[in-house]
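Showing subunit A:
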Amino acid sequence: MKRIMTVDDSATVRQMVGFTLKDAGYEVVEAEDGVDALEKLKKTPVHMLITDLNMPRLDGVGLIREVRKDPANRFIPIIMLTTESQESKKLEGKQAGASGWIVKPFKPEQLLGVVKMVLV
Partner candidate 1 sequence: MNTAENQSERQQYLTFRLGEEIFAVDVTQVREILDLIPITRVPQMPEFMLGVINLRGSVVPVINLRRKFRMEQVENTRESCIIVLEIQLEGEQLVIGALADSVQEVLELGEEQIEPAPRIGTRLNTEFIRGMGKKEDDFLIILDIDRVFSSDELARVQDVGELAEEG
Partner candidate 2 sequence: MSDPVRDAFREESAELLLDLENGLLELAESQDDDEIIGRIFRILHTIKGSGGMAGFEDVSAFAHEIEAIFEEVRNGHLEVSRELLNQTLAARDLLKAMIDDEGESSLRQEEARQLTEALRTFFPQTNETAISAEVSDDVVESREETTERLYRIRFRLAPDIFCKGVNPLYLIRELKQLGRCRVIAQVDEIPTLQEFDAEQCYVCWDLILLTSAGLNAIRDVFIFVEDDCELQIDELSFDDDEDPNRLGEILVERGDLSSDDLQAVLSERHKIGELLVEKNLVSSSSVDSALVEQEEVRLQQKRNSAGTSSIRVRSEKLDLLVDLIGELVTVQARLSQNVAGQTESELCNISEEVERLTWALRDQVLNIRMLPIGTTFSKFKRLVHDLSQELGKSVQLVTDGAETELDKTVIDRLHDPLVHLIRNCIDHGLESPQQRQTAGKPSMGTVHLSAIHAGAYVIIKVEDDGIGLDAEALREKGIAMGLIPANSELGDKELFSLILQPGFSTAKSVTSVSGRGVGMDVVRQEVESLRGTIEIESREGAGTCFSIKLPLTLAIIDGLLVNIGGDNFVMPLSAVEECIELDHRTVEKAHGRNLVHVRGEIVPYVRLRDFFEIHGPLPELEQVVIVEVEGERVGFAVDYVVGEHQTVIKALGKLYRHLQGISGATILGDGTVALILDLAGLSKLAEREEKELSA
């Protein structure tokens, strides 16, 4: 079973992403922000990362940079959750090594579509 980490400071978003992915048969690890995510990644390697951009402590772009530094995570897909107004952040994230993005708000099937697309 593929394991996916979802990082977001909003419990509602985490839950919605979590439910959708679990329903689709993925194992889900939840993290509240970039720091929490990095800690959990040390113990639990994942196949994919879905992260929010605006987060306390360590934001999404910072998290992506850190994750890519770890050789074990150099090639895992990373998806950003963005909003329409975050065009510049999106570019930043891409340069940091994000694989793709999903624009909020999104429907469960859109999320799954993207996950299925990048998680080969």
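By definition in this document, a residue touches a chain if its C-beta (ideal position, glycine included) is under 8 Å from a C-beta of that chain, and two chains touch if they have at least 3 such contacts; residues count from 1.
These made the cut because all candidates are chains of the complex that A comes from, given by their letters.
From a predicted model like this one, the values you see are computed outputs, not experimental measurements.
The candidate touching subunit A in this complex, chosen from 1 or 2, is 2. Those residues of subunit A that touch candidate 2 in the shared complex are 19-20, 23-25, 48, 68, 74-78, 94, 97-101, 107-109, 112, 117-120.
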